[in-house]
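Have a look at the structure below, then the notes.
A single protein chain has been omitted; all remaining protein chains appear in their positions.
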Amino acid sequence: MDNKDIILDVKKLNTSFVSDKKETKIIKDVSFQMKRGKTLAIVGESGCGKSVTVHSIVKLMPRNARVKAEKVQYNALKDGVVTEYSLDKMEAYGKEMRKLRGPEIGMVFQDPMSSLNPVYRVGDQVAEGLIEHEHISKAEAKKRVLDMFKKLGIPDPEQRINDYPHQFSGGMKQRVVIAIAMISNPELLIADEPTTALDVTIQAQIMELMKKLQVEDGKTIILITHNMGLVAEMADEVCVMYMGRVVEFGTLEDIFEHTSHPYTRALLRSVPVLDMEEGEELETIPGITPNPADLKEGCEFADRCSECMERCRKGTIPAYEVSPGHRVRCLKYDKFPEVD
Amino acid sequence: MELTLKEKRSASSSLMKKNIRKFLNNRLAMIGLIFMLILLFMCVFAPLFTSYDAETVDFTAMRAAPSREHIFGTDRLGRDIFARILYGGRVSILVGVVGAFSGSLIGMVLGSIAGYFGGKIDALLVRISELFQTFPQMVLILIMVAVLGQGLENLLIIFSLTGWMTTFRMVRNEFLSLKEETYVKVCEAFGMSKMSIMFGQILPNVMSPVIVATTVNVAGFILQEASLSFLGVGVPTTIPTWGNILNAAKSIDVVTNYWWLWLIPGLVITIFVLAVNFFGDGLRDVLDPKQQ
Amino acid sequence: MRKRSRFIALVLSLALAVGMLAGCSGGGETAAPEGTSAQTEAAGAGETVGGSESTDEVPTLRLASLAGSTSDKIDTSWKNHTLQTTLLFRTLFLADSDLQTVQPDLAESYELSDDGLVYTIKMKDGLKWSDGEDLTAEDVAFSIKANLKAAVTNGIYTTAFMYIEGAQEWKDGADDLSGLTVDGNTITITLTTPYATFIPVLAQFDILPEHVLGDVDPLELHNNAYWTQPVCSGMYMVEEHNAGNYYVMVPNPYYEGEAPKIQRIVNYWVTDMVTTAQAGNLDYYTTNNPEEINQFNAMASMEKIPIDILFYRYFICNMSGVDGNENSVMQDVRVREAILHAIDREALATSLFPDLATVVNSGVLNSDPEYNGVTYEYDPELARQLLEEANFDFSQPLRILYYYSDQVSIDFMDAVAYYLNQIGVQTEITQTSTGTVDMFQTRDYDIAYKGLSAFAVNEWYGEYQSTNNNFMNIFGGDTAFDELINQLNESSDPAVRSETLSALQEMEQEMLYKLPLYTIGHVLYINTDHVQIPDGVEFANPWYRSDIDFENWEIVG
Partner (left out) sequence: MLKFIVKKLLQMIPMLLLISFIVFVGLQFTGIDPIYYMISPDMAANTDNIEALRELYGFNDPLLVRYFRWLGDLLQGNFGYSIVSGSSIKTVIAQRLPATLELSAFALVLSTIIGITIGIISAIKQNGIIDYIGRVFAVVGQAIPQFFFGISMILIFAIKLGWFPTAGRMSPEGVGFGDRLWHLVLPGVTLTLSMCAVLMRYARNTMLGVLNSDYIKTARSKGIPEWKVYLKHGFRNAMRPVLVILCFRLPMLIGGSVVIEEVFAWPGIGTILTQAVVSGDYPVILVTTLMVAAAMLVASFLVDVLTALLDPRVRIGE
């Protein structure tokens, strides 16, 4: 595969947080490649490092974070020409990075309630990035915002662009957030649990909207979620994370049909299925997510794993490629070739 | 899965251990604690550190500069300043501690009532606390001095009456959220009396921020006592307090010519208050990390 | 639309808030411009007086008053005098520095009948107030009558004027004061019993203008706006008063005596005398505060002139009130004596008031010929022994009250507490801001520290008189002293007087209602770089008016 197909190439991404002079590793050796025009879902329980991974990639990290990576490369494709950007070498809030945020990479965050600045009109907030990057007049920006609002199905846009965030419902707010992300027409859209905070019906609307964007405009989407139902609906590829590591990576089919890692299996079992009877019990994963600061060596999932062996508790567990593109980090598969 | 009592205990004691470790690691807080304890120890056991007492007048050594005999010099009546600082510290610290504690007590009781019962009584108490809070504190204290009169006991009353608002607000807010918790509902369902739910069940959960606030108030009241004594409306001058020792510095004559009369007691107050504040900040980091 | 309404609201509410603040602050807004306009007025005034462009060029004597709670008026002159009031107001007679011998001032002369009861005082002719109105004997009569009804006045006037025939009736509402008659420019005053210091008292009593104050209720006289810009009889008058900042005094054009050389006097309201002097803005200052004395001594331009005055500091013992309320603690005379022996008065006097204080053992000074040599040596052993003999209850603290707020007094009380502690007596010391009420009404103390700036020794003994309004509440209206006191007040014969004093001294030492400590002198500072005073001026107690030859004071340099 060449750079035209791969939009984002992440190799050995490591992130840690420093607090009280102690460094805690949160993300460990995360590597993946992201195909242009596809949807990648990153799944895992809360606290597994999904959000931190994407935030590390786009460098929107708090001050006490330390990010290291062998390679984080973003390949922009414009008129058939590929431009390579090494995100890992850029300054977090420097000019280069800023040029990418918005026009190339758009972001939608988890909580629409707090993602919008309460004191500005939504129209202005959407237009802000546009004006910044394209240096167009306010009137023109307003037109573009109106178009975007229409496209995202926000009713009565002429009126609503002058409203403040608190005058919007949750779903409408999230549409505004998506508008902010999409207004500069980025190629890569990162959606960090975009529907977690919303009602179920609204969730569906938002996801439909995103699906539409992807299909119609050929956007690449990274979708972070813990909702396996959503994954099944949306994703082309899936990246399962546990305790800062990618434990399984593959196509939707790989993950759902050839589920390999014990954690992925447990995760899938704990997902409510649409035709489930009311009162029917879900399986839960035994134990609790360990505190990243107290982790011992070996497989991070060892303590909760029903198939845990003696050697699971030693050293770092490598990833094995069980089929092309399907990688599993589990010793059960040690007969397959090791990859990094 | 039910946690057994033992497990709970060991969990809480390990939390305690962790907190203590965290505190010990906080260098500023430790320095604060050490200074605080040293000064406190010296004040409480003053006779071990000085052969002088705070009252003995010596007209042969009036306003003597620091020397080997009087390491901090003597005041206008020839009294040893070092001894006066130690003995005065007893009163000053006592005023701070008692004032802060009784203030917190009032704050806790009113906060519990306001937070638990809510409604009109809550609105009223919140309004009153706002009034107390926005009134410039010095003016408020002065008015109360005018009403109650001067004296050590009155000062303590005044301090408790002017120092309850922070605690009140904290306790009330915590109560507002805690009273919706299941365990409170369960207690109510069991027909526990309101008093025992308020003070027995909910209050212990809000103690951490209260302890922190009280510590900070101790420092504040020591400063207030000094200021009031400086203004001449504090503790009667015959009782040595840090403020009363400093009161002598009102005249330009003393400021210019007898630095040890005011600089040393001033520094002692500053150091002690600083130590208490550091200690309080450290406690806050450990007990109440939400607050900044 | 919404934006605009928000903006208007903001402006509106700000305006309202400012308005509220301004309204509540009682015209604070206007005060600042007042200050500036007053300044230009002052400059203008300078022009008219000195004929020069700026006030700086008029040679000016600079005085200062502490801007305590009063800084908008000149303190009523029926209280203690200041240099300022002695220059603005005159009295019938002008005392010499002994305060006893007098020379004519508003009055030309006086005669005293042989029985010592009738004073006939003749006023000078053609006297005028500073507003041009005539100053007559009627003004004198008005002043005396008003003083009897005034709330705020120095006790020496009240005491003396109560000797006038019909004084009590007048106070009780009689139409006139029968003992006082005016005939043209002659005033006749009839006393019920002779009062030896009547003329010296008159030499201190400021005459006030009836045509200005005639309708004012004497009870409220001290509050009257008159005092901001009084109509004067003295050699100066107030030209301009910038409340809280300063007032300017210029020669009174209607003053009939020798015109003063100094053309302009400014009195600043200041917050601290020492810094004012250090900044070179003070030419004349008197004090008995050792701290200030230290600072003034360090100023090269200030010449120090010690003044001997009769200013007692002493303890009064709370015995029993006329209401019968008796304080058991102090009843035994040995307790009272023990306190005197317990305190090293000599050491306190020399350490706290260097060069200022002299120990006394009664109202009679140790240097006076009448002094009988009784001393109360510092002897803690004896003190303790006396207390034990008197079965003193050592478990109860001795309650001590004082009203001075200066640092030296605070130090003094601390030292007293220490001394008493040495003989096993616990103390409970209270500083009161309300000397009068706590000392004479509440009486919640055993001994109280008091000061008396006495006009004469009579005043010291007057406190023992059974009819003394204040002290009868403390000494229970004990009549033991009355006869001797009356004798002292009435007699002007030196031999009788001396005998009486000796007798009083004995009696006082026997009773020990008052525990004498020391007398405190006064120090006067004059900025000799700026002011020259004529030779031979003798200064008296600065709280009284005496001849200091002010006409011949000059501004130099």
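All chains are identified by letter, namely A, B and C, in their written order; residue positions are counted from 1 within each chain.
One rule holds for everything that comes next: a residue touches a chain if its C-beta (ideal position, glycine included) is under 8 Å from a C-beta of that chain, and two chains touch if they have at least 3 such contacts.
These numbers were taken from a predicted model, which means no experiment stands behind them.
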| item | value |
| --- | --- |
| Partners of the unshown chain among those that are drawn | A, B, C |
| Option from A:D111, A:D236, A:D303 or A:E321 whose C-beta touches the chain left out | A:D111 |
| Given C:K145, C:H222 or C:K514, the one touching the chain that is not displayed | C:H222 |
| Contacting the left-out chain in the complete assembly, out of C:A150, C:V238, C:V457 or C:L501 | C:A150 |
| Contacting the left-out chain in the complete assembly, out of C:A279, C:A300 or C:V556 | C:A279 |
| For chain C, residues in touch with the removed chain | 5-6, 8-10, 12-14, 16-17, 20-21, 24-28, 30-32, 34-36, 39, 42, 55, 62, 64, 67-73, 79-80, 148-155, 158-159, 171, 217-220, 222-223, 243-246, 266, 268-272, 275-276, 278-279, 281, 403, 405, 433-437, 439-441, 450-453, 469-470 |
| Residues belonging to chain B that touch the chain removed from view | 130-131, 133-136, 138-139, 142-143, 145-149, 219, 223, 226-227, 230-233, 246, 249, 252, 255-256, 259, 262-263, 266, 269-270, 273-274, 277-278, 281, 292 |
| For chain A, residues in touch with the removed chain | 58, 60, 62-63, 93, 97-103, 105-107, 109-111, 114-120, 125, 128-129, 132-133, 164, 166, 177, 180-181, 184 |
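Following the convention adopted for this analysis, only the chains that are shown with their structure count from here on.
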| item | value |
| --- | --- |
| Chain contact topology (line, ring, star, complete or other) | other |
| Chain A and chain C: spacing of chain centres that average the CA atoms, whole Å | 88 |
| Cα-centroid distance, chain A relative to chain B, in whole angstrom | 50 |
| Residue ranges of chain B touching chain C (in the complex, touch as defined) | 55-57, 59, 62, 76-77, 150, 232, 236-238, 247-248, 250-254 |
| Chain B contact footprint on chain C (complex, rising order) | 272, 274-275, 291, 294-295, 347-348, 350-351, 405, 407, 410-411, 413-415, 417-419, 421, 427, 429-431 |
